[in-house]
Each structure stands twice: as structure tokens, then as C-alpha cells.
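Inspection log for the structure reproduced underneath, given as C-alpha cells.
All protein chains of the complex are present and in place, except for one that has been dropped.
Note that the chains are named A and B in the order they appear, and that numbering of residues resets to 1 at the start of each chain.
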Amino acid sequence: MSSVSPRSPHSAVPAEAVPAHRSATFVGMPPFPDAARAATRDSQLRHNLRKATHTIRDKRDTVVSELDDWSELRAAGKAIKDRTLRHLDHYLERLEEAVTAAGGTVHWAADAAEANAIVTGLVRATGERDVVKVKSMATQEIELNEALAEAGITAYETDLAELIVQLSEDLPSHILVPAIHRNRAEIREIFRDRMAAWGAPAPDDLSDDPRALAEAARVHLRERFLRTRVAVSGANFAVAETGTLVVLESEGNGRMCLTLPRTLISVVGIEKIVPTWSDLEVFLQLLPRSSTGERMNPYTSTWTGVTPGDGPQEFHLVLLDNGRTDVLADTVGRQALRCIRCSACLNICPVYERAGGHAYGSVYPGPIGAILTPQLRGTASPADAALPYASSLCGACYEVCPVAIDIPEVLVHLREEVTARPGHLGEKAAMGAAGWVLEGERRLGAAQRAASAARGLVPRRLPGPGAAWTDTRDIPEIPEESFRSWWRREGRHGRAETEGPAPGQLRDDPAERAGRGEDGGR
Amino acid sequence: MSTPQERGEFGTQGARPGGGSRERVLARVRAALADVPAREAPEDVAVPRAYTPAHGQGATVDLLVDRLVDYRAHVHRVAPEELAERIGLALAHRRAHRVAAPADAPEEWFARTATTVVRDGGGLDVAELDGMDGVVTGCAVAVAETGTIVLDAGAAQGRRALTLIPDYHLCVVRADQIVDGVPQALPRLDPARPLTWISGPSATSDIELNRVEGVHGPRTLEVVIVE
């Protein structure tokens, strides 16, 4: 396999069937279990993901453990976002007022089509055909690049990982590092093969040293930054009180896009608001440490409307709903809107590490994607209905989430939504039968006796759905008798060997017990 | 065929707020929040602020130096009378022929350098800035705990493009501009001004999650702390 062939299922689409600057799409991808199956068998991908996720996990651990008030910051972050969400209408109006007062223009988009139409119209009004883009999840979600392409406008991604994805006509597989599934050798091939078609070519002697690759990206984009007059961005935060937008980044591509063009268009989800300027003191500590595992990311830009003589002189803020109000309406699922897109849940997730981001069939992969995508898109399609099940519910995501989103709770909640839909007849029958057996101890006892009687007949490899288990694991031997049956026959006749002392007397020294706090005592 | 935008369906032309889907989105938000009691004010949602304003990870200036070095910035600590010489040495070491500086940067900063200093009052275009060997500025605030320098386009800092396009940035930080942590920095900054928070040279972790310094922003950051 050529190392630059896209891993998307659409790699087979013939070149002539798509526009000149192609981009892949998640539409029509197989459900998670099928997509994940292929990923688990791709040893290069497994290696790339394991290396990258373990590197970032360790970095996060180090910088988070530096702060002895991490849990307090996390509690504050959660509460600030809850305050915002519970009064989102109020804060949206404050934000609009403040941005407008500072010389910006606010637009409201109910869905992706409307947001794309607004942005397309704004770019057209400038007369420009090229826009530079800062990495933005919201614009990926609405497939803005594709919409602009249809209008004859080319969007140039400038974040290094986004550039890799765009050049290779691939799909993003991670929120923070969309090309996390690519290693340095693959990236070198992509740069060598594709850069020339988009602008300045890669040098002939390009090596796979990350420094050389970063330098190639610098050269490739330099002229583009200096001459492009329109930029499109997202935002990490929007401060309602002051109308300030905040973008955190590392490479300086964000600064380029936010500073040099004449027109700046920012597409921002309505949940990105924080109430006040001082609330940023919490998020500017939580986000970099959770995200890139740094005490602070190299560059953070904040701007409020337009500043005469400095930066873009025209600023448009497009506030995007696109399903967010549906999430907001669900009192359990609402907490997903607290997300600040740090990716810590992806990096810690054992399922993400093995399945990779593409398997989630959405720009939002990993645990947060598994709860966000089915809420934004609904659970009607098989692919969306499979997402809430793409988790072993191990809880590691909740533990690292800087705004304490109880992802397992929302996953289970969404599973209830899925099972409430028509279909799943086999599973419903099995669950119903299991429930019937378990709702009576005599039925359970009878089932256990039947299993014990047939124990010699259980094959080493099971047919049907059971094969999913026995393909890789041995099944336990069914015992001769259940505990219940043993207890009746023998167990209940036993006695305590000595007269049990009162619990208090048996306890260790109280001082020692008092010192138990550190081991997570309840 | 005209787009909805051209037909004006979304009311996005001009500065008039409130057109198009504004009411629709706000109505949806309000409907989604039916569970929130009408009497509840935003401030009624308690925000516990038990976190500490600063983490006491070391003496302020030492900590800033430690963090900056960790980001692979070049750092010098000087007395006020040594500043001009330090700047001169740094620019010489850099072999800089022409550097940009904000129009209001103190003249004495450049008293001991042979490098040509081009003052920018907003007049240098992008190509001229791109032709500079570096830029020398001051800052508004520095945050010790995170190794961050904040520029607010105020005194001796210039507009944002000035510190972005040249490949080398020398920043002068006065000790009284350094605060311990992020919570002390925000009250000193005016959100109405465009702010740039800089923590080391530009970098990327996009290749195998390994940090590499030097992408689009200045690839070399040199900091002179004046005590």
C-alpha cells in the first residue's frame, strides 16, 4: 500500500468525479465496529496511534500534577460552563452587543447550510477567491471548505496537521492533531507528492525529520499568509461581557490568519461562550495542560471587534447552532456542551487508541465524539446509533476531562435512546429473556442447572455472536454446580470459626484509620 | 442561482444585528432551557473558586526564566544600565543588519548597537517586515508560572504584525511587569486591546506529538529581563 493513500473509505473515488481540490467526507462510512475492525488490523496505524497517545498522556500527567488545585480549577471550569449554558440566551445577547459595539458584525446560523451561505456571501463580497484558515472544528463540522469550493473559493488550511490532511485528501482523526494517524515518513511522502499542486513545492531532498517537515510547511505557506486578504477561523472562547474572541494555537498560523488579512470571519459554536474576562483565568490554565500537555501553548490571540491600524479592519462573527440547541434541550446530554475541545479524552481512551479517529465517522472522534455526534446528528442511522456503544465505559475520559463531563453517564443515556427506537429485536429479546430469568431466583437456579448439565457440550469455539468471544479468548468452564446450589447443599450449614467480635473492636488503631484518606477512602 | 445570502434571507448584510436566524436560534435556546426556573439569574449558578491565585512554584523572576528556558527561548537577566549592551550583543550575535522596532521603543535600548533600527508607526508593509532580520519590543505583562509574555499593542510593543512576520523577536521585560500566574495577569490587561500571549518560539506537536520549535511565527525568541 502506498503510504500516502488516504485511509478514508472514499480513497477509491476516481479523481475526475470530484472537484479539483478534493476533500474526503465521513458520509457513508461504516458503523464503528466495522470501521474499527479494519483499524485494529492496521499495524502501522496502531503503532502511530499508540506512540502519539502515550506521548501526550505522559506530558499531560506531568503538567497537571504540577498544579495542586487542579480539581478546584476543574470544578470552577465545569460550573462556569454550566452557568453559561443555563443562561445561554442571555450570554448570546451580551456577546452580540459587545462584538457589535466593538465594530464587529454578528450573524446567526441555525444550521450548517445557513452558516456556509453566510460565509460564502461574505467572502464573495470581498471579491477574493482564496481564504486562509485557522484550524477550526466548527468549520469542519459544517464542511465549509466544500461549500466554498462549490462557490469557486479555495480554502487553504494552515495548521500543520490540517495541511497534511488537506494535501492527502484524507479525513481528520483527532480534534487537536487531525493527522495523528500519520507518522513522519508518511508525512514526508505527502509533502513531496502533493505540495506542488497547492502552492510552493516541497524541497527535493526533504527528509522525515520533524524539523525539516515543519520548515517545509513554513515555506509552503509563507507567501500565502502574506498575500491572502480573507481569513476564516473558529474560536476557543468568546467572552460575553467584553465581546472578546480567543484562539489558542502553537505554530503562529493562527496569528498570521488573525492579523494579516483585511477581513476575518470567525465561525463559533454558540456554546463557546464564557461569561466574563476573568473567567479566562480558569480556562487558560485548564486547556493548554489538558490539550498539548504544556503549561501554556506558544500563542494565544485575543481580539475584540476591530482595532484601527492593527489587524483585520472587517470582522464577522457567525454564531452557529447546527444541532447544539438539541443537545442543550437534553438535561443529561447538555453537559457535552461544556467541552472545550482539549482532546484529553481521546488521548487517554483505550478504544480510541486501537480504533483510531476515522472509525467514529465524524469530525468529533473519541469519547467526546461518541456523545456529541449522536446528539448533534441524532441516532437514526446505524452509524450514529453505534457510537454510544463505542466505549467499554472504563471512565478514564471522565477522569481527565477538564470540565468534568461525565461521558459514561451520557453514553448510557444515549444507549437508552437507541434501544427505545424500533429494531434491535435480537438484543431486545435476549435482554428481555435475561431479565425474565433474573427477575426470579428459581428461574435463575433452573437456568444454572441446565447450563451445568450441558457443560460437557459447550464447544471451545462458539457459533454466531458467541464467536466474537471465542475467536480470541477461551470461555470459562461451566462449573458443576452454581454457588446458589452449593449454598443450599452445604454452604449455609457452616458457622463462624470464632465468636465474631463487634466490628469496632476488630478495627485497627483509629489513628491509622484516620490516615486512610490518601487511598481514596470513601 | 442566487444564494440565500444574496437574497438577503439571513439579514447578514451590513452591521445590522438581529436579522435572519437570530430570533430562531434564540427561541430554540430558550425552548431548550425550559427546565431552568424563570427566576434563576446567571449568578445564581454557583461557581466555586477554591483554586489558588498562584501556585508558589518559585521566586517570580527565577520561575519565569526557568519556564522560558524550558520552551527553548534565550533568556538574559540584566541591570537597567546593562540593557543597551545586552541588546547590542544579542543583535550582533544574531548578525542582524536591520531590525524593526515600535516607534515608541526607548531610544536608549539601541544606544550600543550597530544594527539599523527601522521604526514602525504602522507604515511598514508586509514585504518590508518580511525583509527585517528581527524585531525588538517591550511587553505588557509576563506570567512566570507559564513562561508567557503578553503583548497588548501598547507602549513599546507596536501592532501585532510587527512581532509576527520577522523570524527573530527580542523582547524586553521589566521585573515589575512579571506576575506569578494567569489569574494575576488578566486584571492587568485590557480586553479591548488586541492581545498576543507568547510562550516560547512558535512550535508544533503535529508530527507524532513531538514538540518541534519553529513554524510560522518567529523561530527564535530572546528575552531580556531588566531587574
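Convention: a contact is a pair of C-beta atoms (placed from the backbone, for glycine too) under 8 Å apart; a residue touches a chain by one contact, two chains touch by 3 or more.
Simple rule for what comes next: contacts and distances are computed from a predicted model.
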Notebook entry, point to check: Which choice in "Heme exporter protein C", "(Fe-S)-binding protein", "Autoinducer 2 import system permease protein LsrD" or "Fe-S cluster assembly protein SufD" gives the name that UniProt lists for the one chain left out?
Noted result: "(Fe-S)-binding protein"
Note to self: Need the list of shown chains touched by the one chain that isn't shown.
What the structure shows: A
Check: Since one chain has been left out of the picture, which residues of chain A touch it in the full complex?
Finding: 32-33, 36-37, 40-41, 46, 350-351, 354-355, 386, 388-396, 398-399, 409, 412, 414-420, 427-428, 431-432, 434-435, 438-441, 444, 447-448, 451, 465, 468-469, 471-476, 478-479, 481-484, 486-488, 491-492, 494-503, 506-508, 513, 516, 518-522
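Note that in this section only the chains that are shown with their structure count from here on.
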Notebook entry, point to check: At what distance in angstrom does the C-alpha mean of chain B lie from that of chain A?
Noted result: 28
Notebook entry, point to check: Within the complex, which stretch of chain A touches chain B?
Noted result: 48, 51-53, 55-56, 59, 66-69, 72-73, 75-76, 79-80, 82-83, 86-93, 96, 100, 102, 105-110, 114, 117-118, 120-122, 124, 151, 158-161, 164, 177, 179-180, 183-184, 187, 210-211, 213-215, 217-218, 221-222, 225-227, 239, 242, 244, 250-253, 255-256, 258-260, 270, 275, 277-278, 280-282, 284-285, 288, 292, 294-304, 307, 309-311, 316, 319, 321, 325-326, 328-329, 331
Note to self: Can you tell me which positions in chain B touch chain A when the two form their complex?
What the structure shows: 3-6, 10, 12, 14-15, 17-18, 20-22, 24-26, 28-36, 40-43, 45-52, 55, 57, 67, 71, 122, 126-127, 130, 143, 145-148, 153, 159-161, 164-165, 181-183, 186-187, 191-212, 214-218
